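The complex appears here minus one protein chain, its other protein chains still in place.
Per-chain residue numbering starts at 1, and chain names A, B and C are given in the order in which the chains are listed.
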Amino acid sequence: MGYLERYIGSRMSSALDTSAVRAQFPILGRQVHGKPLVYLDHAASSQKPVAVIEAQREYLMHYHSNVHRGAHALSQQATDAFERARSTVQYHIGAEHLEEIIWVAGATDGINLVAQAWGREHIQSGDVILITCMEHHANIVPWQMLAEERGAKVEAVNILEDGTLDDDDFQEKLKLGPKLVAFMHVSNTLGTINDAQRLTKMAKGAGAVVLIDGSQALPHMMVDVVDLGCDFYVFSGHKAYGPTGIGVLYGKKAILEAMKPWRGGGEMIDVVSLKNGTTYAGLPHKFEAGTPHISGAIGLGVALQWLTGLGLKSVMDHETILSSQARHQLGKIDGMRFIGSAPSTSGVVSFVVEGVHPYDLGTLLDQQGIAVRTGHHCTQPIMEHFDIPGTVRASFGAYNTLQEVDVLVQGVERALKMLR
Amino acid sequence: MGYLERYIGSRMSSALDTSAVRAQFPILGRQVHGKPLVYLDHAASSQKPVAVIEAQREYLMHYHSNVHRGAHALSQQATDAFERARSTVQYHIGAEHLEEIIWVAGATDGINLVAQAWGREHIQSGDVILITCMEHHANIVPWQMLAEERGAKVEAVNILEDGTLDDDDFQEKLKLGPKLVAFMHVSNTLGTINDAQRLTKMAKGAGAVVLIDGSQALPHMMVDVVDLGCDFYVFSGHKAYGPTGIGVLYGKKAILEAMKPWRGGGEMIDVVSLKNGTTYAGLPHKFEAGTPHISGAIGLGVALQWLTGLGLKSVMDHETILSSQARHQLGKIDGMRFIGSAPSTSGVVSFVVEGVHPYDLGTLLDQQGIAVRTGHHCTQPIMEHFDIPGTVRASFGAYNTLQEVDVLVQGVERALKMLR
Amino acid sequence: MNAELQSRQEQIVEEFSFYEDWMEKYEQLIDMGKELAVLSDEHRQDEHLIRGCQSRVWLSATRTEEKHVRFYADSDAIITKGLVALMVRVLDGLPAKDIAESDLWFIEKIGLDKHLSPTRANGLHSMVQQMKRYGVAFQAK
Partner (left out) sequence: MNAELQSRQEQIVEEFSFYEDWMEKYEQLIDMGKELAVLSDEHRQDEHLIRGCQSRVWLSATRTEEKHVRFYADSDAIITKGLVALMVRVLDGLPAKDIAESDLWFIEKIGLDKHLSPTRANGLHSMVQQMKRYGVAFQAK
């Protein structure tokens, strides 16, 4: 199947054949604590389909070599696969140019790259960087560090009780004239899907450069960076059915070209001289110092193709059914409080139960083979906002089922019987 | 076999059973251009033994999960393996404390971390950073970038005609009172093995902080960071039979503790507050923002255990035999000139042949299935020094054989017949 | 080793070996947690906080005339509080010296070290360390 067909396929919805999908994830057949594993921690890291695992293995077994600059055949083969993965990413997110796709170690690495390579050049004393109160620490701390260094200020847009962004406050804070607006596409804690296109338009209208943290969007929905209109878009491979240690920074060509490099070393240079100084390579290499994570890039390419093959619309519909059902059933439980119940949410369900510590609930779910995450999910400001120590978070991927939702709900009920 | 036995084993030498070693590298059985592959590009990136490939696969197939903070069993299992890999590294390089081992994306990433997190705090206008003329770009460019930003100066120690470091010049340049001395343990282009312990002692005696680039040492010899006495030591996994996208920065506890973090994000924080600012986690997490390259760390741990199992002394002896033999046979060829012929060299042989462009030679070797690297090997200052456009570099690993040396020599002879 | 400490540990091992299923062992821990007195405000101070990753533990202690140690502890999570209760039950009222030097083999014996999640295991470890530190401090005074 050619790319275009897969691309079109990805926009059509048809019910996922979950058992066929599950068969591709060996880990889902295992037991923990003597119970069948019910993996509901997708938002922390997705499991990997066999296709991704085997692609990496195949690479390491049969054609590993360092990439670029190599005159020999293996190096050529590895370089081809590595660069093909880059173009898979390009098509997947609809970037105009291949060289707008920069390999990084993950979303965190990508945001830090922008904060340091772009930020230290453009953020001056007194400037405002606008983020939101729902951001992941990865989209908070790099800006705080930058602001501290430059004498700038980080402002954060409020969130409403249902976990949506406070639109009025966003408009208000845009009046501060932020140099940069950075926000998440989809919240890893609340499940909220932000209207990224609209927010970008408003921010650009106010003259800001816009960075979108797409870590939780990429695995679940069609993303088109040109439609969104953002300057930067980042995501991690390991949350999108891909390998660990690899991620992508997309940046508009013009802005990337104007940026100085961040990491220095091999690959990113043109001429290195101790006497005359050093000149840098063009995009994308300027930002890819050192030997890249070759097997990771190849694996991520395969993961995105795999995801497109499933049909992103189908995946999203499937996950929405699961999370709606979970919300519906859990909602009947006495003392249940959802943290984040926006009209538009992804496959993430966060909750607390009155009088019960999330950590206790998580522990007893784990005993029943149910892997959920508890705690602050790297979003302490949300916890501060709702004045809670943490939440229990169930997050769904393409491989989860309605039966697993039932197991979750029964598990919660059993745990609560013990805890209250 | 317990760690200690392997450790002791690694200090004893016995001839390598190369065919048993080769059997663990499936790639070595393949053909290129219809000829059996002779892989002599180890210094660019080593091939991976099945044990490493399978450890990563096993992880992704059966116990992948995000690490730390997770209350569920999978997360626990992944965290255990991930942290066990860290302690494997600790023992392998003889670090005193577990938290002195920082996971990075590779040697390049590690050096940049030091240049930016340590350098930007400690290097002031007018300061001197001392490197050498034989450094890899990864150990040049980050310092040039830092120097440019801080108004400091990068000085480089000369090399002699045989590719050893100019000791007198080193002593002389130490008188400039460099704040930092950064040098490579083993040269990727010349093969020179620097007396790192002695250089470190001299540099520390002159009051400098010392960083050693161990990228080419780790795969070939016993490294003990306490014996060496350095402040920082970095290396890449992919050159040491490990995965791509992972590397290690070792730093002395006291110096790491005093350093500010570099990348911000999850994992590296203690408390994140939009109102009260953010406090950071302790070592090693302070320097490990975001989801780490879990499968890479696990794979690197296995690679080091595998290497220790072979016996590092045996590996080094083996590689020395191969490179001596290559030098001996190639040396008979008319017009042959070795670039780097220090008394103490590793398994790297770099050469040029009078009247022949290295690139042509490399191409014709590739046609014969022989993978060597040609060009500047990310050490342009060495090329400038010897006034050559590049070299042909054959580099040997544990899996190479004397027969392969013969094939190389015959291949060079055949190519030269065509070229001259 | 202190005989009382030994017999307390043996007693707990016996109680915990009664159940095979860890859900039931957790039930026991939860019950122990519920039974532990809620801490008075005097002891529930930030200075007595052992910050774990996900739950909080308050631990303080006083010394009797004979250098025996009384522990006061609490947690905001009930399983953690059960663990706190377990530790208090083992060490409370013993001589400072014996606490400082205690070998808490029951933890391994009932499998807590293996079974607890790393964050909980770390928390338990911090708690034990802190209790021993009280032992050392009170022994010295």
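Simple rule for what comes next: a residue touches a chain if its C-beta (ideal position, glycine included) is under 8 Å from a C-beta of that chain, and two chains touch if they have at least 3 such contacts.
Computed from a predicted structure; not experimentally measured.
Asker: What shown chains does the left-out chain touch?
Answerer: Within the full complex, the chain not displayed touches A, B.
Asker: Out of B:Ser187, B:Thr278, B:Ser323 or B:Gln368, which touches the unshown chain?
Answerer: Here the residue in touch with the unshown chain is B:Gln368.
Asker: Among A:Arg22, A:His72 or A:His136, which one touches the chain that has been omitted from the display?
Answerer: Only one listed residue reaches the unshown chain, and that is A:His72.
Asker: Which candidate, B:Pro178, B:Pro243, B:Gly296 or B:Gly390, sits in contact with the chain we can't see?
Answerer: Considering all chains, including the one not shown, the answer is B:Gly390.
Asker: For the chain that's not shown, point to the residue among B:Asp195, B:Asp317 or B:Asp360 touching it.
Answerer: Within the whole complex, the residue contacting the unshown chain is B:Asp360.
Asker: State which residues belonging to chain A touch the missing partner chain.
Answerer: Given the touch definition above, chain A has residues 68-73, 75-76, 79-80 touching the missing chain.
Asker: Extract the touching residues of chain B with respect to the undisplayed chain.
Answerer: Residues touching the hidden chain, for chain B, are 33, 356-360, 363-364, 366-368, 374-375, 389-390, 418-419.
The working rule: only the chains that are shown with their structure count from here on.
Asker: Measure off the straight-line distance from the CA centroid of chain A to the CA centroid of chain C, and report it in whole Å.
Answerer: Centres of chain A and chain C (C-alpha means) sit 40 Å apart.
Asker: Please compute the C-alpha centroid of chain A, do the same for chain B, then give the distance between them in whole Å.
Answerer: 31
Asker: Where the CA atoms of chain B average out and where those of chain C average out, how many Å apart are those spots?
Answerer: The computed centroid separation for chain B versus chain C comes out at 47 Å.
Asker: If I count partner chains per residue in chain A, which residues reach a count of at least 2?
Answerer: Counting only residues that touch two or more other chains, chain A contributes 33, 359, 363, 366, 374-375.
Asker: Please output the residue numbers of chain C that touch at least 2 other chains, ranges allowed.
Answerer: Residues 53-54, 117, 120.
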